[in-house]
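For this view, one protein chain was removed and the others were kept in their places.
Labels for the chains are A, B and C, by order of writing; each one numbers its residues from 1.
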Amino acid sequence: MWGKVYTGFGYWDASAWILFFFIAAFFTLWLRSQGRSDYKKGTEQDEIYWSGNEVPEDGEDITVPASSAYWGFRKALEPFYRGLLGIHTGIATDIVGYYVMTVAFLAVFILLV
Amino acid sequence: MIGNAPFFAVGVLFLMGLLGIFMTKNLIKIAIAVTILGSSVNIFLVALGYRTGGTIPVHFLAGEGTTMVMPTPQAMTLTAIVIALATTALLLSLIMLVWRHYGTIDVDEIRRLRG
Amino acid sequence: MNWNDHLPALILIIPLFGAFIAPICSLGGKTARNFLLVVISFITLIVAFMLWRHVLANGISYYVMGGDKFNLSLPSGMALPVRIILEVDAFSAFMALCGAIVSFAGALFSVNYMNRFSGMGRFVSLYCLLTTGMLGMMVTGDIFNFFIFIEISSIASFGLIAFWRDKPTAIEASFKYALISQVGSMLILIAAGTLYGKYNMLNMAAIGSVLKMGTMEKLALVFLVGSLAMKCGSFPMHMWLPDAYAEAPTGVTCLLVAVSQASLYGLMRVCYSIYGAAMGSSFIPWMIIVFGLASMFFGVSMAVVQHDIKRLMGYHSVSQVGYMLLGLGVGLLVLDDARAMADYGFTAIKGGVFHIFNYTMYKALLFLTAGAIYYATGKRDLNEMGGLARRMPYTTFMFVIAAAAISGLPPFNGFVSKLLIYESSFAVHPFLAVVALVTSVLTLASFVKVFQTAFLGPEKNSLAKIQEVPAAMLIGMAVLTAAILGASLFPSWTLSTLVEPAARALVDQSGYIGAILGGGM
Partner (left out) sequence: MMKLEKYLEILPKSLWVTTCNSGSCNGCDIEIVATISPRYDIERLGMKLVGTPRHADVLIVTGPVTKYMTNRLRRIYNQMPDPKAVVAVGNCGASGDVFYKSYNLDGPIDRIIPVDVYVHGCPPRPEAIIEGVAKAVLKLERLREDLKKAGEQQS
């Protein structure tokens, strides 16, 4: 049941990985349990450190919006994305056009090759 | 050469249908072009089954002993026509709904879903 | 005349029966209709499982529609099969099983998900019709019948994508899909016509036995490959897919994932079983690999910048289809070279087929979790979501499993199939494996973004009152999670019982042909 999957170049053994995962998990949880718990609950000591300011109540103000996640990746590849988003015009005839061009390209080259 | 005249007709009609989709901006004309495409394929199927001098492939109508055209492509064409009917009806009702929501049936303006 | 012989026909008749009974059942109120939806898809799942076990036990099972005996494929004195023959080999039984599981999960999910909407009688009948079309594509052995089932599933999916008539984007998505898939179907019909014109036969196995590569066959192959690649969303023709998956109701999107797998099955059936060894030049295999690479990379690079959760997953579907095209394309490339086939070709096909199973499971689960979020919060834009993990623990748990599986993290099944594909495509050319790896990294990146913005982070006041989704949706998701965990914890068992026979059946063209032409009596 718990056999190995041979991929011709090596093998993948799920049970070995899971065994390793539990050992690592055990060690991590032990390390975590060494933390100090003598802080006074309810006081400022268990509030998040917001560089001294009052932590805003509504989560809205301190969440990073999804559209700005990976903005560096997006800005770095700006020319690539301008081209890629340019292709996705969303016009129905363009979509059919790409399809017809692909089939035409395939047809021409298969008759040549 | 005259034998495959219908196939030239199919080729011309197919290209007309295909170009019709890209030449126009009006959705209804695009639906019409798709129907032309469908009918060109139907002609192609019927033309495939033709045997020179063949008659209608129905025994009691054509009588015995006469050469008959191939019945299978005609069966395929019947089904293809029925399917083209269903798809065209659906396309036109979608165009009607697009008109109701977008107020336009110009293909370049219907692109809220892009990128 | 025992039960098992009629399974290929049964697997089609039950959902079709469900489709036509649905309006009558919906007269009996909401519960009767939901009960029908769940029972029909459950029975289909049972029949699909029995069919798979039957095919695994005693080889290819075929069913002659309208013959005097169910296995009379070659009536006495006829050189070629005349009637429509349903041919189920291990590969199509495997695909039917995947499709049936996903259809059952989608049905379970839609019971609660759609209870706020009217017109549910039509929804259930279209849902069952879509399941029929999908299973029909996987089971049939006749090209024209394959075209008919493509049309049935397409028309059913047009209706289902535009189910929410008052949402403009749903209508637009459905129209675009309708337009491009109608043009595609016409090309498939032309291909079926050319093959019929040349060989006077419509049965895939029969054509495969006599096929020799000429200009007409090359054109037919190109039309079939082009339109079936479009239907399963490979790169240049994929733009309808994110729109259609995002705008359809979630239970339907979950089934649409399996329907696109059916057209991938059709593509592979055409390439392996009809053309197979007759495919002289390796132009088409290389084109399938190029389509795979392109849709992998461009699909995921589009997905990273999306911020609508279902569109993001739609682009991931495009990139995951790229993996399957790569895996099966590499297999096709070395189909006739026995040594390379033994070396890495068969591993590539096993990887591709296993990825089909994994993809159908975790992608359907991802769409269900996205639907659960939409059901709970009513929002689809990631910018407005945050801190859902506190209120929706089960959905979060299942989303984590699905996201880990899709991005190929080690213990999960996505990793195993991707590993098979990486190693075999590396043997063909390192660049293939590099693109596959980069895509996997970008997939992980975009799902980390989704997980962090939607589930983690502080609680938002606007989302304060949401609560966990009702039970039926959770059970629907749990079915898929169980399948994923099963394939992750016991990969060798899954590979040897589920994937290996399917891959061998796909490669074994002569077996596929022999079943029909050999089985005279």
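Before moving on, here are some points about what is shown:
In the analysis below, a contact is a pair of C-beta atoms (placed from the backbone, for glycine too) under 8 Å apart; a residue touches a chain by one contact, two chains touch by 3 or more.
What you are looking at is a predicted structure, and each value in this text was computed from that prediction instead of being measured.
Considering the intact complex, the chain excluded from display touches A. Annotation for subunit A: contacts to the undisplayed chain at residues 33-34, 36-40, 43-45, 47, 49, 52-54.
Everything below uses one rule, namely that only the chains that are shown with their structure count from here on.
Distances between chain centres, each the mean of the C-alpha atoms, put B farthest from subunit A. Comparing chain pairs A-C and B-C, the larger number of C-beta contacts belongs to A-C.
Separating the centre of subunit A from that of subunit C, both taken as means of CA atoms, is a distance of 24 Å. Residue positions of subunit A with contacts to 2 or more other chains are 85, 88, 90, 92, 96, 100. Annotation for subunit C: residues 175-176, 179, 183, 243 touch two or more other chains. If you check the complex, the residues on subunit A that touch subunit B are 85, 88-93, 96-97, 100. The residues of subunit B lying in touch with subunit C in their complex are 14, 18, 21, 27, 30, 34, 37-38, 41, 44-45, 48, 70, 72-73, 76, 79-80, 83, 86-87, 90-91, 94-95, 97-98, 101-102, 110-113. Listing the residues of subunit A that touch subunit C in their complex gives 1-5, 7-10, 12, 14, 17-18, 21, 57-60, 62-67, 69-70, 73-74, 77, 80-81, 84-85, 88, 90, 92, 94-96, 98-103, 106-107, 109-111, 113.
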